[in-house]
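Here the structure is laid out as structure tokens; the discussion comes afterwards.
Every protein chain but one is kept in place in this view of the complex.
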């Protein structure tokens, strides 16, 4: 048993925090909410130089050979800073599946470019059904000689408007196939949606988009296995982001209770506030541990279905509780757009929903328990 | 809109409180937990003299012609006093169905005796399935000339061991029929179960118990309609008991916070305790209003399915919350058998479960909402 | 007991209902409020139309533009107006709820004549001027200073979150007229024309609504603008707050009804977990309704519903959070899409409400302060 990050991870965390404090202040976060791209190519390049895009990739593809716990340390800092942009879509949702399921040719084509920060990718799974399971996929892929013609609507695709390539799930006969699709393919139409978090989620309509058969990731018809794995990785990555986000909400809130006077006292001396803060602290510790445990399992390449779903179930709910308490304690001030509290509150909702909310993951846990 | 009991109801409540404070002190409640009968025939007689057994019965059958709101006022006091014994089984579960669905002959046979306190009855519906719906009934009634032979097992039958007659649901073909059964009928075997609340719930086994066809209540095969109605009446009666019970837990707990010193202060001055008490008070007010509203609908002979289920759903859950907070605040003292707090805690559970818990009634509410 | 309304009450409600349903300005006002900006031109028109019928202040005496009816009628009118005007017009407006209530009880005859009729006719409104940067829950700590200069009061200082400043004509100002312990004994109330020289209004954009900061720089306020007695303002505020905490549930109930309808049409109502949640919300909504109606019922019996208003406020605000969260879950993942986005459901209402509803647990007394009131005033727990 060891509940601490190792030295390298602590160093990564420390340098990431410093870097993001400098490069991703809240002003930048606010600007990116307004910005149409929603990210800074300049910052993207610098992150690539730090090796972040290739953190989980082997050295042969230009990566650092890190594991999921390394990633967790980094993501916690990104969550704390509310870093906008296509980091997860490009890395966890795209480079990881290519690394694990791609052909050698695909790996050589995509991974080094991703590691260098020269390629932005994203994942197009969700459809109008809003479901996270295989039955939710209605986009169709029809074989035509050496190509596929893909038609359907993908929703809430993160950063699709700036992505160079998509990893897209489509129904081929009774199975699901995953395709690597060039964003410039004719027949693809991308519309930015307007969201609570002002993150950049898109509608992507594919109308007979032609994709060469060699761009299948994994096996034809066996794509859902990969998609499930991506959803697991995605879920735990969201947990790590939330963890960093909530840690910051807790700190910000506790700090405020030590400054704000009401009724002639610091509000942090009121038992009602103390107990609310205590409950936040319990939630945050729980979020960390349950997330770390799942990330550790993944880093050890152990089966982690139940651990990931436990983490996402707990974290999704805790996220709402902690942010709401943060707002309660900050009072009117936290409601103003100038205050950071509302940034965290809005982002937390997007993370809660991404890759399934509490009820969704509890049902997976139930299945894993043999219920 | 009027949220108050009328003058007569207030008088009934006041006299009931005085009577029960004198006749049903906690020592009596404790004695009855140990007592095999679980009630006092002497007290039963005195309650009958006060007209309580006939409260809801018309004057022609020896009753007082009261309505469900009158009953609510009385039951709140019984809940407050934790009155043991077969009051609800005899009145709400038995005399009311006879009044509403019985033949004139049945009414004349049973109702005056009940009103005079000379007949104890109970309801035998629940079976080993533990369900509260029609599908839970497997006890069989087989016609044999002018009689029925009834075979099956009834569980958690309140006060069956002292009942003179049972109102019993059995399956006749595809329908359910209700029978009035003399407890002395050969083939009936009654075993007292041991329960958390030390109330007297029984297993009743019927082995070819012979019941004359004229003892059918209502129509053959149409008994579930009556049973549903009884379950509604039973549920709202339990709500009224809980309401009185929780009011007393609140008062007892608030009083304790005004006496108990810790850290040099009355514990009632700690904000954590204040907020817990405030939440108890909110719960208790909500229990009352949602219960009164349903009772009012019943007293007006308006459809009340959704109101009753809302009341039982809310009240069942609030009951657990309020009693648990009562224990939290009473600390170690409340855990001792000499303290009244644990009496309320144990009884509340039985009332929560009787006629369906929160989840069960929420599903009824959902159906009524057209979901 | 009686959980129904009288035929007269039903008729009264129905008249307002039909009027609002058919009036074009009512629809326009609804859109103005939905944008979070408060009164716009349609709102002013509809307020005047409502005022002309006495519906803004049915419980006021006829001489001041009311209908002389019991408080229960006021509740019914508010329910109808809230249901139609939608978010923003939660409960009462400052002019009717605070200014009107205090003036009726403590205003001079001159003030009553000057303001009450215009309020009841919907011609003017007031911006609530209590909160300051250092006086939120702790209202008694307010520090904006009003000095008695013989002919006038000289006011200096600032206020935060004075939401109606950008459209109201008057400021309903709580200011310090004496430095004294306990602090609440040195507060007085004033009516200040917002066009008085020296007043600066700075807009603040908050989650889902627009509010303001307001600065007083040597503002001269005439003597006759003092309301009631000097230094008694805090008592008046507390008294009237019981009115401002008078929520109506029709708007939130309307949202729940939309949600239930959405669950039915989308097929999500088949999910037993969602059924449980909606049934629970519907139960809690019924309780909130009863808590809300208890207030006018008590007022009509001459009782002061202080802890009961606190119970309503806590229960309503926390229920609102549960409704919004269940909505987000049922709409998931579409709940995060804004009103004017493609694929937004139910006109993006619950995206907006997700943030805008936060205001409910904080303003007009936090839930924590409300629980203190319940503990002290209803249960009689010791203050220290």
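Which chain is which? They are A, B and C, in the order written, and residues in each are numbered from 1.
Everything that follows uses one rule, which is that a residue touches a chain if its C-beta (ideal position, glycine included) is under 8 Å from a C-beta of that chain, and two chains touch if they have at least 3 such contacts.
Note that the structure is predicted; figures quoted are calculated from it, not measured.
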{"item": "Neighbouring displayed chains - absent chain, whole complex", "value": "A, B, C"}
{"item": "Candidates B:151, B:300 or B:342 - the one touching the absent chain", "value": "B:342"}
{"item": "Contact footprint on chain B, counting only the chain that is left out", "value": "126, 128, 130, 155-156, 191, 193-197, 201, 203, 261-264, 270, 272-273, 320, 324, 327-328, 331-332, 334-338, 342, 345-346, 349-350, 353, 357, 359"}
{"item": "Residues of chain C (touch criterion as defined above) contacting the omitted chain", "value": "271-273, 276"}
{"item": "Interface residues of chain A (partner: the chain not displayed)", "value": "1-6, 69, 254, 257-258, 265-266, 268-269, 271, 273-275, 277-279, 281-282, 285-286, 289-290, 292-293, 296-297, 307, 310, 313-314, 359, 362-366, 369-371"}
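Criterion: only the chains that are shown with their structure count from here on.
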{"item": "Whole-Å gap between the CA centroids of chain A and chain B", "value": "53"}
{"item": "Geometric centre distance via CA averages, chain C-chain A, whole Å", "value": "40"}
{"item": "Multi-partner residues of chain B (at least 2 other chains)", "value": "271, 275"}
{"item": "Contacts with 2+ other chains: residues of chain C", "value": "368, 371"}
